[in-house]
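A single structure is presented below for examination.
Heads up, one of the protein chains got dropped from this complex, but the rest are sitting where they should.
Think of it as A, B and C in the order they're written, each chain with its own count starting at 1.
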Amino acid sequence: MDLNFTDEQKAFRADVRAFLDEKLPKRLSDKVRLGQRLEKADYEEWHAILNARGWLAGNWPKKFGGAEWNAVQRHIFEEETTAAHAPRIVPFGLAMLGPVLQKFGSDEQNAYWLPRLLDGTDWWCQGYSEPGAGSDLASVKTTAERDGDHYVVNGQKTWTTLGQYANMIFCLVRTSKEGKRQEGISFLLINMETPGITVRPIVLIDGEPEVNEVFFDDVRVPVGNLVGKENDGWTYAKYLLTHERTNIAGVGFANAGLANLKRIAKLEESQGRPLIEDPLFAAKIAEVEIALMAMATTNLRVVSAAAAGQAPGAESSMLKVKGTVIRQEINALTKQAVGPYAMPFVSEALEAGSNVGPVGPDYAMSATSQYLNNRKLSIYGGSNEVQRTIIAKAILEL
Amino acid sequence: MDLNFTDEQKAFRADVRAFLDEKLPKRLSDKVRLGQRLEKADYEEWHAILNARGWLAGNWPKKFGGAEWNAVQRHIFEEETTAAHAPRIVPFGLAMLGPVLQKFGSDEQNAYWLPRLLDGTDWWCQGYSEPGAGSDLASVKTTAERDGDHYVVNGQKTWTTLGQYANMIFCLVRTSKEGKRQEGISFLLINMETPGITVRPIVLIDGEPEVNEVFFDDVRVPVGNLVGKENDGWTYAKYLLTHERTNIAGVGFANAGLANLKRIAKLEESQGRPLIEDPLFAAKIAEVEIALMAMATTNLRVVSAAAAGQAPGAESSMLKVKGTVIRQEINALTKQAVGPYAMPFVSEALEAGSNVGPVGPDYAMSATSQYLNNRKLSIYGGSNEVQRTIIAKAILEL
Amino acid sequence: MNFDLTDERQMLQDGLRRYLRDTVTPDALRAAEAGDTGFSPEIWSGLSEMGVAGALFTEDQGGFGGAGFDLMVVFEELGRAGAVEPFTELLLAGGLIAELGDDAQKALIEQAIEGSVQLAFAHGEPTSRYDLERVETRAEAGADGWSLSGRKAVVVNGAQADHIVISARTSGDARDTAGISLFVLPKGSAGVEVRDYPLAGGGRAAELVLDNVALPKSALLGAEGEAFAAIETAHARASAALCADALGAMETVRALTGDYLKTRKQFGQPIGKFQALQHRMADLLIELEQARSAVINLCGRLDGPRDTREIHVSATKHLVGKVARLVAEESIQMHGGIGMTEEYSLGHFARRLSMLDHRFGDSTFHLGRFIRLQAA
Partner (left out) sequence: MNFDLTDERQMLQDGLRRYLRDTVTPDALRAAEAGDTGFSPEIWSGLSEMGVAGALFTEDQGGFGGAGFDLMVVFEELGRAGAVEPFTELLLAGGLIAELGDDAQKALIEQAIEGSVQLAFAHGEPTSRYDLERVETRAEAGADGWSLSGRKAVVVNGAQADHIVISARTSGDARDTAGISLFVLPKGSAGVEVRDYPLAGGGRAAELVLDNVALPKSALLGAEGEAFAAIETAHARASAALCADALGAMETVRALTGDYLKTRKQFGQPIGKFQALQHRMADLLIELEQARSAVINLCGRLDGPRDTREIHVSATKHLVGKVARLVAEESIQMHGGIGMTEEYSLGHFARRLSMLDHRFGDSTFHLGRFIRLQAA
């Protein structure tokens, strides 16, 4: 056993850090640090900067224009970018669809879609969840009926993150009612501008329209947009889900959040001394920090196993649960740390460059909305209840 | 609403306190306070003292020699006796069997058994649980077959508390295999000296033989020892269980335990100051104290509703869960408070008058065994899991 | 010992519950949020007519209640409905005026009970957090009155109030309990800069900047420099009100979640059939009863001796704060995605509950205070 990174890995970390120092616009890192809204253009700007360096698609093979990093390199990149408050890379096209196309798509599809993914021509969103299905993804009700050289799609998708920015959506659709629920599902690429598609924003409890409902009413999709074989979509969907789970622990976000929390606790004053010197609040920070120190090592164990080619099993479910619990606790403590200034709920202040400033200190303005928004962490991507069942069944073989 | 006791109730409390000052032998209260073993003779001595005052059977009607206290009076008596470190009243005969006989027994049975219960002629134990049944009481396998004017009993009971002291046992036995499991159960009184009965102690993880297995091999029981009607035993058993649940919250034990914990935390020294001034340990005590303050009021709400004649429903399940969780936390904190002196495991020291003294301070000697022993609180009397299911079903009507 | 409501309180509770159920609708809440008061003037006057305001004051103060259990009945129902009308501000500011005011000032109480004036209490400051004695705003005595300068933070109902009871230091320094005085500041006084904004839990608050604000001698409320005890008492009563409000909100959240578990199907059965959720729901119900008992404990001590009262303030604020977080988070979790949406009624209550800890001290602050009070 050896907890130290290799010289090679250290050198890579240095490269990433130097790149971020030089290329990450302060305007963007300020927004991320303060929890202000990122516009479509912000993401596109950051994607372009990474693409210019060849680092936009770290997990793609070189032949497709990716960096072909191993799990440890991806982990280092993730650590450094979150520590520097870089915007996240929007995952739907690059982290989710890309690998599916590369593994199951046709050469034509890869030749056409992958470059557009890298150069930002297309913004993809995900058409997986449906109303009432919850974590039960296989219960796909949206139908696609073959009509000549088109599929006619009818139904509804929901929880579509940033769907309002997207011009393309990849969907699970039902092309057959025969056999088990998992059979008869197909994987379709759909242009959002096609007639019959309506996007309706869903406002969440933090007041932000982050997710959407997408309605399909006789939407005609060329058969060329079918990925892989008809009715084999479930295989591709599961493959995508395993990719969605890389960095499932969110160690980078947690570390950045903890650093921010400690900074605030040093600035806030309670009973005539810095809040961080209140032993009971310090204990809450220390408990989550100690849990994070351990979880980060669990994550490294899974990462280095993955780098050695082992596929993570129940471990990623464990990381999902523990990782989300830790991040949510950090959000709760950050909200607690800002005190009465967690109460103001001024949406405009989250708009960088709006003429409305924060009510209290700038570090307080997004504490409540981030706490509320991140309740989603334990719900989406397979709720923590589903993850616990997976863990128990894997170990108890029940 | 009014949180104050009536003058009448205050006067009663004063009576009880004066009685305890005068009559409770220090030899006994020392044993209880230090967590030393109580012998059969200790219980019998205390029972006799209470019986002389007419306070041994607080919940019995006067006509049977009881004190006929209402729920509030019983609560006050319980508070005062536990605060004074009096031995508990052994419940099996007085609190459990007594009410069943009074409600379902024949006049002859009451005339014969009740006086013997009060004067200590008989020591009763409970024959309910069977191996492998857990909280599923209705799965009674011990059989009683009618043979002339006797029942012939075969089978096994387990978790029989203090069975080693008992000369009598009341048992649930199966007299018919017809119909539902709850049907065909009868309630039998069995003399432990009858041939065919074997008692085998079960040593628990605290090293104490507190509970027993009782084996029945062709044990002949006179039909006169059948309580109520044959095959109606389940009704009586359920009635008994509701009585077992008075004082289910154990507020008195919790208060006494908390006071002891605080006393120890004042005496122990850590980093040059009393342990109770360590903010993180003080916080653990405060959290359990605040929970207990609330739970005590929940208990009073149920008690005064009971005094007003309302039967507690899911509330007693809530009190069982919260009460045991609080008492177990107090046990854990007490063990923590005594520090390294929780490690010595000297059985003889728990024997008052043995020539073996405690290794460390006397308050430390029983901390670990009490912690280990009280893990049972959340298991017996309907495990906390069973209670949670009862609560959920009662409220969710699922 | 008796845990039943008196007939009067029972009637008040029944009437309130009916009225609020019919009036505090999702549309009404959206309208209140959109409006510039942050609450519904109609519901405010409707409740005042029902005597809700009167229930917060004793008979000699011009009301017909004012005891701890009167507060519990009123605020538990307001919380159950998710009402955002600023009765806590009336309790705070009105309570101080009723206790310390001269006859002229007490006239405000009468109007407040009628519902014709809005009140607020400006005490907290940008860096005072939850320390009641931390007052840096200063009041200088002049020949013909007072001159106030300083900043007040998150003054709930501050921009809407016709009169603001405001604390300022007339002697001592920032952390002394002695030397704090109270004044009645009329709306629109010269030299007061007001920033009005919405709150995450509903309603609105304001930041006040006072720059040599001139007030007449008659604006002084109570004896100069001796206001701290009254301020602490007012916060004890307001803390009881907030906790009772949270208790009511938790009952609604519990009911919403229970109904959802019964109706929502997943993997072919109502999710309420899943034992893991059943047991978590059971724990939630147990903690809800703990919170109810804690509120009872505090309300029963509000009129008792200071030390006992304050120990219960911290015990209750700690416990209810902890339970409110558990109930809000678990309810959202058991609902899943729908619980995250603004459209669904859970959101309003969950947000309110998540704000309980940020007024008058969070559960960690009060745990520490409970320990200090007991050691004292």
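List of remarks:
Just so we're on the same page, contacts are C-beta pairs under 8 Å (C-beta built on N, C-alpha and C of every residue); 3 or more make two chains touch, one makes a residue touch a chain.
Owing to the predicted nature of the structure, the values given are computational and were not obtained by experimental measurement.
Considering the full assembly, A:392 is the residue among A:83, A:197 or A:392 that touches the omitted chain.
Within the complete assembly, B:346 is the residue of B:305, B:346 or B:394 that touches the hidden chain. Hidden from this view is one chain, which touches subunit B at 129, 132, 134-136, 158-159, 202-205, 207, 268-272, 275, 278-281, 284, 328, 332, 335-336, 339-346, 359-360, 368, 371-372, 375-376, 378-380, 383-385, 388.
Although one chain is not shown, part of subunit C still touches it, namely residues 274-276, 278-279. In the full complex, subunit A touches the hidden chain at residues 1-6, 9, 72, 277, 279, 282-283, 286-287, 290-291, 293-298, 300-301, 304-305, 314-315, 318, 321-322, 385, 387-389, 391-393, 395-398.
We adopt the following convention: only the chains that are shown with their structure count from here on.
Chain centres here are Cα means. That of subunit A falls 38 Å from that of subunit C. Rounded to whole angstrom units, the spacing between the C-alpha centres of subunit B and subunit C is 44. In subunit A, the residues touching two or more other chains are 279-280.
The residues of subunit C that reach two or more other chains are 367-368, listed in rising order.
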